[in-house]
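A single protein chain has been removed from this complex, and every other one stays in its place.
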Amino acid sequence: MNTSAPSPASAGDIHSFPPAKSLLSKIRNAIGLDPVLCYQCGKCSAGCPMASEMDLKTHEIIRLLQLDLGERLLSSDSIWLCLTCETCTTRCPMEFDPAAAIDALREIALREYPDRVPRSISAFHSAFLDQIRMHGRVFEFGLVAFYKLRSGALFGDVESVPGMLARGKLGLKPKRIQGIQEVRRIFSQCATEKPR
Amino acid sequence: MRLGYFPGCSLHGTAREYEESLKAVAAALHIELEEIRDWACCGATSAHATSRTLGVALPARTLMQAEKQNLDRIFAPCAACYNRLASAQHALAHDATMASQIRSILDYSPKTSVSIINIAQLLSAQAGEIQKNSKAPLNGLKIACYYGCLLVRPPEVCKFDDPEAPNSLDHIVSATGAAPVAWDMALECCGGGFSLSRTASVVRLSRAILKSARSAGAHALAVACPMCHSNLDFRQQAINKRNRDGEAMPILFLSQLVGLSLGLDPIQLGLHRHFVSPQPLLDRIGMGKLQPERREQV
Amino acid sequence: MSRIGVFICHCGENIGRTVDCVRVAHNLENVPGVVHSIDYKYMCSDPGQALIKQAIRELQLDGVVVGACSPHMHEKTFRKAAAAAGLNPYLCEMANLREHCSWIHEDRERATDKAIGLARFMVEKIKYNRPLATIRIPVERRALVIGGGIAGIQAALDIADGGREVILVEKEPSIGGHMSQLSETFPTLDCSQCILTPRMVEVAQHPNIQLLAYSEVESVEGYIGNFQVKIRRKARSVDEIKCNGCGECQKNCPNQKIPGEFDRGLGMRTAIYVPFPQAVPNIPVIDRAKCAFYRGKAKGVKKAVCGKCAEVCGPKAIDFDQQDSFVTEEVGAIVVATGYQLYSIGKAQESETLRGYGEYGYGAIPDVIDGLQFERLASASGPTGGKILRPSDGKEPKTIVFLQCIGSRDRAKGIEYCSKICCMYVAKHAILYHHKVDHGRAIVFYLDIRAGGKGYDEFVRRAIEESHALYLRGRVSRLFRNGDTICVHGVDTLSGEPVAIDADMVVLATAMRAQPDIASLAQKLSISYDRHGFLNEAHPKLRPVETNTAGVYLAGACQSPRDIPDSVAMASAAAAKVLGLFSNELLEREPLIARVDQLACTGCFHCERVCPYGAIERKQLKDGKGRVIKIVAEVNQGVCQGCGTCQATCPSKSVELEGFTDEQVYAAVNAL
Partner (left out) sequence: MASSFEPNIVAFVCNWCTYTGADLAGTSRISMAPNVRIIRLPCTGRIDTLFILKALERGADGIIVSGCHPADCHYTAGNYHARRRFAIFRDLMEFVGIDPHRVTFSWVSASEGGKWAEVVDRTTERVRRLGPFRTYPRLARGAGE
């Protein structure tokens, strides 16, 4: 991804500057905010519920974005671990929107680095969206079944099915909405890369 | 009062007790809920995490459906659905590129004046009525009000209550006669949509919330989101099995608490559908047993 | 006027980069009346000015137009140069080719065209300029200082020591300001009270200073050298002359449990109180909202509910019926030293553009305090006698977390600027804490350390190296109650590690803000303020203590966040300006004021009604036999400020504002 030609001054794995401003401008356009706003206070990372599981913390994601180090960013698990809880966006002193930036990064990563999306997460998203594509709504039994097939986590949570059924929480027959064609058109027009 | 009603997928599935209790409470408070015809899923996290346009287009279609029904107010009880609808509306109003994209996809441009309200807004406006019609005030109950993420964040989309120190749920809980406890985890994320895909994260995050509520002396948690409910109720079994954190903590939908205070039948409110039995809570306020034969099936 | 010289300045590259100065000068050469038109690199430089002077002398110029920067920058310079060459200074005008042209445009062609247009305006205008003579007016050589904090005290003492009378107005019951609340001061750690109190006493005893505490400026009339200031003396409910400051009233007041402002709510005061023991003047005031006597009266209870203070007062100084009173003072100069307020961390904010920090639980979590509260805890005269103890349970905190930039540099909360002093006082807090609590652990969350100042950075290093404060770079996301400790969720951005710290106390270093009522004071004084409410200086670099209203000066944090040494320096600078003004009995004023053509005046006195200064007087015109022919308007030269509203209003066009006459404006417009 780093399109800038290695300059004689940059040895081996040191990034040469200024880098090609490719990713940065895409994100700027997608979210209507300039990542240059960020002054690296880290309040986003400090409040991030997933920070302990991320190799790149939120403020580091924004920093890499400022440096336009696209490959490092787009191939990282961390952007997929964001829960979009919006804590970072709510508390950002510079009124930047890290959550939106991460969403935009995911959209690009899905196209450019589909193999790097963690399997369980991509399985969930595609199972979820498949439900909507099929029925217009999410039919939870179908979601779980499809998810298991895609993720390979066949036996997780199996013990909970009887409990769900007993409480009347799992319907077995999906209902399809009448406007399903409309919904499918939305999907085709949004031309989303299908997560694997 | 007539309100457009967007139940969302969960309320027809794993969170059906939320819908049951809502409908019972709405009837008791004379609120007419008119379901949006042929609504589609809001797309939840999966849509916006993979395509920003999809994340706006799906809820925009629902806004379009509501408009066709001449509904000028839409009530979305699920906090996640509420947030997606409100975010989509915000994007349509503030992002001209997105608005024109949506117009070409739907062949329609949804009005941005329709007001989208969540359960906290609906019920806090009814707090006086709730108090007035209270047949079984929940005196003595200590409730931790859990706002989660999507009810108040981000503030420029939700535009109600303080995003850092909210009190609308506390206000409603007070109206039921129960006492809201002071605690600091009311806005922390439970793990949201990772229930299936990263269960361990959900267990870690939800456990912290449960521990904090317990140490603040709460008897139960009140929630406004089916996803939070599932993480805190259904996943609590695993949390409690692995740790010795204390008593199991019943997780109630806000509407169920309000329903109880209005004297509605616990079964009608779907209280028997929870994984963590709210029976200790009912005992505390002197209510009867949830039908034992049904519970034994579990 | 037919011998005009035009002088186009390149201002180095500043004008020359975008405006073709050579073309401008050439173009102007051909304008009728212009006999000389040149360009030069730096017109304001000595050789540049020499060019102008030489041309005036050699070519007998009767008008000079300098196309350069803003007249606010160099009008005085060039008029002086013209005068030195024997030309009346008011026959010199400036065209603004820098601020209003080269700096704001990129297209060289169009910018040059515009520059020609701007210069032509002035050439046409100057043809109608008249030589004017400077006006001399008497100066009232007494000064008013508004605000009795360290800046106001310093300014008052300097002016008084310079031999001039000063009236010092302070709105609180005592002078001393925020500095009197501080424990020690950075970077020397000398005790704030110890260095401030003697200065306060000096103010009280200085023969040239009249101290009006518990008073506020009500209105200001007049102009430089001749202000009339009306001052409201708020009712203390205590006769200042009779009171001997014995303190019996305070001791006997039954209401002992009012959170004291001076201790920021950490200590209690009574309803009749002296804010702190070293107060100047040492005269109590009754807080009528809290006093049982007044509360009873407000409720309509006929019998006096209380009166303990009056009973025990030896000199019978308690005066329950005292009312606000007013005094009017004549002064020649005013120093504004109204200081600052602290950003309020809680949810309640007085302005819609500001938001509080719900995430830090200030107000809900008792051991979360602000920096000024920490000062009171650390102060030997504070509520804990200088011991660092938690407000919740009085225990000594073993771990304190300090958060910097609370409010400051936080656009989302409404404040973008750096408050300048917090890095230093947090380092001081860490050092004081280390001195006072054995094994105490200070952890500081900072964003950037701004310690530019003599001995400042060394001081911060001392906190880190000798007091073992742990500095983490990052903001804190939220504070959580965790039993009787506070869990601080932050991040150290340098290592990328999120951290959770169990703290016994959290201290928030809150932003400095402008005073809440600054707009109304600024309006009374006709001075401007920025969007944060800080008062504007006349020039950010060259006139930092003056304002755009002549005779009004600034000192201290009312102008921007600043620390004690800066405030004191600024106060002395303002005092020097005042003493300079007072060094002459007469003051020279620009003659750009209104003039009435008494023959044309019809005596309608519309001008009198619109004049904001009351400068229009009525004059009887008499014939040779002493009979009154008509009554006409006349302008009092000392009072007129030259706004020109009279001229725009006059139906018979018989009043003219010098320098901006109809002829001059139309001449410029005709040059379009």
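First chain written, first letter: the chains are A, B and C, and each begins at residue 1.
Here is the rule we go by: contacts are C-beta pairs under 8 Å (C-beta built on N, C-alpha and C of every residue); 3 or more make two chains touch, one makes a residue touch a chain.
Keep in mind it's a predicted model, so treat the numbers as computed, not measured.
K.L.:
What are the shown chains in contact with the chain that isn't displayed?
P.N.:
Spelled out, the missing chain touches these shown chains: C.
K.L.:
Taking the full complex into account, find the residue in C:530, C:585 or C:617 that is in contact with the omitted chain.
P.N.:
C:530
K.L.:
Which one, C:71, C:358, C:397 or C:440, makes contact with the chain that was left out?
P.N.:
C:71
K.L.:
Kindly note down the residues of chain C that lie in touch with the hidden chain.
P.N.:
Interface residues of chain C facing the absent chain: 70-72, 96, 98-101, 103-107, 110-111, 113-114, 117-118, 121, 522-523, 526, 528-531, 536, 548-549, 592, 610, 612-613, 641-645, 647-649, 657, 660, 662, 665-666, 668-670, 672.
By definition in this document, only the chains that are shown with their structure count from here on.
K.L.:
In terms of C-beta pairs in contact, which two chains are most connected?
P.N.:
Ranked by C-beta contact count, first place goes to A-B.
K.L.:
Averaged over CA atoms, how far is the centre of chain A from the centre of chain C? Could you give it in whole Å?
P.N.:
The answer is 51 Å.
K.L.:
Rounded to the nearest whole Å, what is the centre-to-centre distance of chain A and chain B, using the mean of the C-alpha atoms as each centre?
P.N.:
Roughly 24 Å, centre to centre.
K.L.:
By the touch rule stated above, which residues of chain A touch at least two different other chains?
P.N.:
87, 91
K.L.:
Which residues belonging to chain B are in contact with no fewer than two other chains?
P.N.:
Those would be 163-164.
K.L.:
Quick check on the complex: what are the chain C residues that touch chain B?
P.N.:
Within the complex, chain C contacts chain B at residues 347, 357-359, 361, 364, 478-481, 483.
K.L.:
Can you tell me which positions in chain B touch chain C when the two form their complex?
P.N.:
162-165, 182-185, 212, 215
K.L.:
Can you list the chain A residues touching chain B in their complex?
P.N.:
Chain A reaches chain B through residues 30, 32, 49-50, 53, 81-87, 89-91, 97, 99, 103-104, 106-107, 110, 120-121, 123-125, 128-129, 131-132, 136-141, 143-144, 147, 151, 156-157, 160, 163-164, 166-171, 177-179, 182-183, 185-187, 189-193, 195.
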